[in-house]
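With one protein chain withheld, the remaining protein chains of the complex are depicted in position.
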Amino acid sequence: MISTRARRPPLLRLDDSNPLVPYLYLLPQALLFLAFVVFPIAFGIYVSLHRWNILSDRQTFVGLDYYTAIFTAGTPQAQFFWKTMLNTGFFVAVSVPLLIGCALGLALLLEKPIAGRGFFRTVFFLPTILAVSIMGLLWRWMFENGSGLINVVLERIPFLNTVPFLTTVGWAWVPIIVGTVWWTVGFNMVLYSAALAGIPRAYYDAAQLDGAGTFATFRFVTWPMLAPVTLFAAITTTIASFQVFGQPHVITNGGPLRSTQSVMMYITEEAFTNFRFSSAAAMSMVFGLALLVIAAFQFRLMLQDTGRGNS
Amino acid sequence: MNERHRFLRFPIALATLLLVAGVTLAQSVTIDYWHGFTGPDLPIMEGLVADFNAAHPGIEVQAEAIPWGNLFQQIEPSVAAGRAPDVVAVNEDVITGFILRGALEQLTPEMLAEHSIEPERFFQSLWSIGMVDDAVYGVPVHSVMLVMYYNTQLFEEAGLDPNDPPQDRESFLEAARALTVDTSGRHPGDAGFDRNNLARWAAGVPTPWMGGTIAYSVAAQNGVTFVGPASDDFPVNFNSDEGKEAVQFLVDLVTEHSVSPANATEESEIAAFRQGKAAINLNGVWMVSQYQEAGLDFGIAPFPHLGTGDYRVWGGASHLAMPVQRRGDPEEQAAALTFISWMTQAQQNLTWTAAGGLPTQAEVADHSDYQSNPMTAVKEALPNSYVLTGFPFIAQLRGAWDSGFEAALLGDKDVDRALDDAAAEATSSIRDGLLSLPDR
Partner (left out) sequence: MATIAGTGRTGVAVGSRRRRMPRGIIRFVTLSLLAMIFLAPIYWMATTSVKSESDTIARPVQWIPEEPTLENYRAIFASPNATFLRWTWNSLFTSVAFSLLSVALGVLTAYPLARMRFPGRQTWFWILLGSMMVPGIIFLIPHYLMMIQLNWIDTYNALIWPGVPGAFGVFLMRQFLVSVPLELEEAARLDGANSLQILVYVLVPFLIAPMAALGLFNFMAAWNNYVWPLFVVHGDMQTLPVAITTFSSRYWTTYGKLMAGTAIASIPVLIAFLVAQPYFIRGMSLTGLKDE
């Protein structure tokens, strides 16, 4: 072994002293990374600058036409892209605070030991393992206009009327948002539970000595200590919520009047139903760039990691 | 079914191979056939394919049922990847788009003649759907229409004659008032009638697509053509006074006449009809087997003449077509044409009508065996089905029309604004669609 090393030039050595060894380990992932991450980004931009017809061998270059269409009032692209953008923004604005608040609430309820704690935690986490289609079918039936459980209950309560949730502009968001909270709140709850368990007991003891009540303890000890988790959860939830697709796809199919159609749904409609892949690629780029801004923020946070607990 | 076929494929292939090698018999050609008949019509389609295979020892058709929406998404990618099926069923609202984007093979007059596919046999309204600029791309295999289902028991209870269902606007409104009852037994127009608590009603006006289809039929009866000629780039005209009158009439069924619950959907109406809450259901011919299974006492009649002009009603069709093959194999093409020809013959069409489809040709409609089909009730309406086709933006046009109708029905906008906005949307979609067409 030693003798080989002495004789051969470094790049041809057959052992760990060859400086190419680290690259060898990187190679398999790097090849796939180039093929399925780097190349598609460039290819997506290329597609968005052409009028892509999958049945043709040569593609017509159209420059920024599909981008300007998104920003020109009166084109269907602008009309629906921004309408569905707005829908998506509404969904994010309502669901993210709920997903953070409810998760924190559940985690606090489960913080101290109580009979059946394991059972409750399991129950609250249970929906997160279901596929979005299952969740959608369940809540579609729960909120069904005539015989869904929610309307069956509403029927029984005096002075309340049944609500045709699935077909009324505005109300149609209720099944989607309730379903989403039910479906994903367990994940943030686990994050909070772990963070709560990590708060040193001494902080609470000190607060108690200072005569702090329950609320004051929460306000001045628990909440600041949870800040990093809250930020992490808020950003991951925001990014996930912006890309909402399955819930409205299954529950309302974007209706009524496209009022619950998300921007992801519209992009897929443009691509796979209208066969305008270039237009869809352009929209993906615009939408993706907007998300990138949020993601960059998350990126910074991940780098700063912990140690911001007292901010 | 497909699983079984796959397991069988190997022994079949082996047997074929042995035959070819040993006895030098005619070799077998395998044809892939995709269609969207996934409902109660699936067993009948599979039976037909099995019959074809039995009758044609040289050809093995492998059929795959894929829900329509998915099927249409798959056609072009499969053509681009060079693995398209040999035969595909496509509907009237997408066929022109596929033709113009170059996904379907032209069926030349020679091909048609050689395989005895005679254009004259078919209803011309259906045949022309498969054509662009005098070139033929598809052969009608399936035809559908909007019809009226009505609950005979509820008709009798309301003092109406189940053998004489309402067929014009006046009699429809009259019957609808008689059929609609609130929870305290009052009819629309009675003092104290509570429109928010209907126990039973005539026919819900639903959203989104089925409502748009009903409104489309009434508008067509008012003489609306939806778009103008191709030479003028398809100017949208559904927001004419006639179009608005049609939509207003349907909106009034809910708001003025109170014979429909607000916020009905196609699904809620189907459920209500099955439960005996809705006396009338306006839907496609394909619902018949579901209602038969539910054990309802019901009758079928043509969609009523609710408009002010000539009788029209929404119709649709499926055509058999051949996707473009990257490596054209003349033998496979011949086999595919043999299959298309066989499948669209009168005899097969007659078998097919048992699945709820309407005849594609006069010979079947007049056949003695067809006269026991429940859909003979709407036979008279057949020549009047008004199929929107001939341009590649039907999905966008219908999308705009449907959402305009929905906005008016839900009271989101008044009828004027709803249809004007929808027309503007359709116009810009069509303009955009014309731009994105490949150069021909």
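When the chains are written out, they are named A and B in that same order, and each has its own residue count from 1.
Heads up, the rule we're going with is that contacts are C-beta pairs under 8 Å (C-beta built on N, C-alpha and C of every residue); 3 or more make two chains touch, one makes a residue touch a chain.
Keep in mind it's a predicted model, so treat the numbers as computed, not measured.
Q: Could you tell which one of A:67, A:91, A:173 or A:187 touches the chain left off the display?
A: Answering carefully, the residue with contact to the hidden chain is A:187.
Q: With the full complex in mind, choose from A:12, A:64, A:93 or A:129 the residue touching the hidden chain.
A: A:129
Q: When the complex is taken as a whole, what residues of chain A touch the one chain not shown?
A: Listed in rising order, the touching residues are 15-16, 19, 21-23, 25-26, 28-30, 32-33, 35-41, 43-44, 47, 52, 54, 106, 109-116, 119-134, 136-139, 141-142, 144, 146-147, 149, 152, 182, 187, 190-191, 193-198, 201, 228-229, 232, 239, 242-243, 245-246, 249-250, 264, 267-268, 271-272, 277, 280-281, 284-285, 287-288, 291-292, 295-296, 298-299, 302, 305-306.
Q: Contacts of chain B with the missing chain: which residues?
A: On the chain B side, contact with the omitted chain comes from 1-3, 38-39, 42-43, 46, 64-67, 70, 73-74, 77-78, 80-83, 267, 270-271, 274-275, 294.
Keep in mind that, in the parts below, only the chains that are shown with their structure count from here on.
Q: Between chain A and chain B, what is the gap in Å from one C-alpha centre to the other?
A: 38
Q: Where on chain A does chain B make contact in their complex?
A: For chain A paired with chain B, touching residues are 51, 53-56, 60, 69, 74-77, 79, 145-147, 161, 164, 166-169, 255-258, 272-276, 279.
Q: Which chain B residues qualify as touching chain A in the complex?
A: 69, 72-73, 76-77, 79-80, 97, 101-103, 196, 207-208, 262-265, 268, 271-272, 324, 395-396, 403, 406-407, 410, 412, 425, 428-429, 432, 436, 438-439
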